[in-house]
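This report refers to the structure that appears directly beneath it.
Missing here: one protein chain of the complex. Every other protein chain is in place.
Moving on to chain A:
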Amino acid sequence: MSWTTADPMVSLKDVHKSFGELKVLNGVSLDVMKGDVICIIGPSGSGKSTLIRCINALNDIQQGSILVEGQEVNDPKVDKLELRKKVGMVFQQYNLFPHKTALQNVMMAPIRVLKHDKIKVEEVARALIKKVRLEGKENAYPGELSGGQQQRVAIARSLAMQPDVILFDEVTAALDPETVGEVLQTIKDLAEDGMTCILVTHEMAFAREVADHIYFTDRGVIVEHGPPETFFQNAQDPRTKEFLSQIL
């Protein structure tokens, strides 16, 4: 059975994950269609980050199934490199390569991993730097950039691999309030371009604006989910209500 765009791009079924005794995910299921932007929200320690880290196999799972474009991730024989070409990831702490310039950070993976031609990669990389509005910062090292700028380089770096879906793991959580906006704008641009995005975020206003679907997790399960309008206005579960009342 081959995967088509009519099937979910990412499909989680009854995913269980524990770190030793600690159960982090307790049977999570969700589907993400191509072009969807979904936001996962929830209190700290509810397993949000673990959830998306499982999708590109940075964490393994004990039980359940994770399909990315129809390919099972929970399989010891899974080709991780192949998977990671499809699934990009942006981290809370940017995690740029500190010894490479912004441009080199963006160029590195396409050259090394995809073995693309250096001259073409540079062309694409420069265009991506422009896309994330960092023209003129090509030759700056990460240490010379602000948090927001570093995060935008990280987004460009992820885009350079031409992934089908990008995972955003609390990408604004470590930023100064005044630079959060520029990063969110970049993600919004991507969403408008039709990129499939899975975000873990604490930015409720942003989630409300860009998400097609919102998932609320607590203690390793999805408590409630729905499109933003209904989710924010008509939360049913008391845990969701409590969380939203604290945040909003």
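One rule holds for everything that comes next: a residue touches a chain if its C-beta (ideal position, glycine included) is under 8 Å from a C-beta of that chain, and two chains touch if they have at least 3 such contacts; residues count from 1.
Just so it is clear, contacts and distances are computed from a predicted model.
Asker: Can you tell which of "Membrane protein", "Copper chaperone NosL", "Iron(III) transport system permease protein" or "Amino acid ABC transporter" UniProt lists for the chain that's not drawn?
Answerer: "Amino acid ABC transporter"
Asker: Would you indicate which residue among A:Lys85, A:Arg133, A:Lys188 or A:Arg208 is in contact with the undisplayed chain?
Answerer: In the full complex, the listed residue that touches the missing chain is A:Lys85.
Asker: Give the residue, chosen from A:Leu103, A:Met161 or A:Leu175, that touches the chain omitted from the document.
Answerer: Answer from the full complex: A:Met161 touches the omitted chain.
Asker: Write the list of chain A residues that the hidden chain touches.
Answerer: Interface residues of chain A facing the absent chain: 56, 58, 80-81, 84-85, 87-89, 91, 93, 95-99, 108-109, 112-114, 140-145, 154, 157-158, 161.
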